[in-house]
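Here the complex is missing one protein chain, while the rest keep their positions.
Now for chain A:
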Amino acid sequence: MNSKLFNTPGGRVFDVFNVVLLGLLGILTVLPFLYIVGNSFATEAEITGRSFFLIPREFSFSAYAYIFSSSTIFRSIGVSIFVTVAGTFINLFFTMTMAYPLSRSDFWGRSTLMNIVIFSMLFSGGMIPTYLVVRSLGLIDSYWALMLPGAISAFNLIVVKNFFQQMPAGLEEAARIDGCTDLGVLWRIVLPLSKPVIATFALFYAVGHWNNFFSALLYINDSDKWPLQIMLRQIVLLSQGTVGDMANMDPNFVQPPEQSIKMAVIVVGTIPILLVYPFLQKHFAKGVMLGSIKG
């Protein structure tokens, strides 16, 4: 672009204004997160005195020491990690195995199945009938209830199916001539060629599991099995339940202020997302674009 064309005085004023505005927007968006992280390390005196804004002068780990002094947070982190890892495997297994037959034009029953899939996107039984099915399967208070009812996202399934369809047919034919079964073609040819797509969907499914609140709210009543998101609501929004256990602490340990305890729990729940964020960013544009190809 020829930048000389754009250098009018009015244009330059606009540019300055625009950059300042967008810069402010960007900073304001992430500022609450930074504030929470900073305050979770603050001491009581600093919080009540408001003697700092983002970075406390003396770092105190007491809020973290406190929330990890009992098994409550550990256990819910464990549940969340387990459900995220196992749930993502289930998602990928169900999505890939179903997408491959649906991508094959010689597969009898394909259009019927596709209609079921598309219809399920338009209309669903709703919260209560789904709850009753899960309950009648005996999955209440079972981790399966957090993984099975959402095992396939119809939208992701269609995107993967379309991706499989776009693969050159010659590859599969060559493999079949060499004696590969359909299973072999999927395992040795199609899946290895889809690694970037698998990585993208694994990431999206995993973030969905880590952030999932609704399923656990519906299906998990036993507080020992609560994932982190439910625990977060209990601790921060409802101010219920004891997080730490003073009995496990040094006698000189001062219980940190409630605010920093809450912030420390928020930080613990956010960190995994921020860790994968660079990868998410690398892949999400691709995911959005994949979604726009419909067929």
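Heads up, the rule we're going with is that a residue touches a chain if its C-beta (ideal position, glycine included) is under 8 Å from a C-beta of that chain, and two chains touch if they have at least 3 such contacts; residues count from 1.
Basically, contacts and distances are computed from a predicted model.
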{"item": "Name of the absent chain as recorded in UniProt (options \"Sugar ABC transporter permease\", \"Protein LplB\", \"Thiazole synthase\" or \"SUF system NifU family Fe-S cluster assembly protein\")", "value": "\"Protein LplB\""}
{"item": "Per the touch definition above, residue among A:F41, A:Y66 or A:Y100 touching the missing chain", "value": "A:Y100"}
{"item": "Touching the absent chain when the full complex is considered, from A:Y143, A:F163 or A:W210", "value": "A:W210"}
{"item": "From A:S70, A:S142, A:Q165 or A:T270, residue that would touch the chain that is not displayed", "value": "A:T270"}
{"item": "Touching residues on chain A - with respect to the absent chain", "value": "1-3, 5-6, 8, 10-11, 14-15, 18-19, 21-23, 25-27, 29-30, 32-33, 35-36, 47-48, 50, 93-95, 97-98, 100-102, 104, 106-109, 113, 116-117, 120, 122-133, 137, 148-149, 151-152, 157, 181-183, 186, 207, 210-214, 217-218, 229-230, 232-233, 236-237, 258-259, 262-263, 265-266, 269-270, 273-274, 277, 280-281, 284-285, 288-289, 292"}
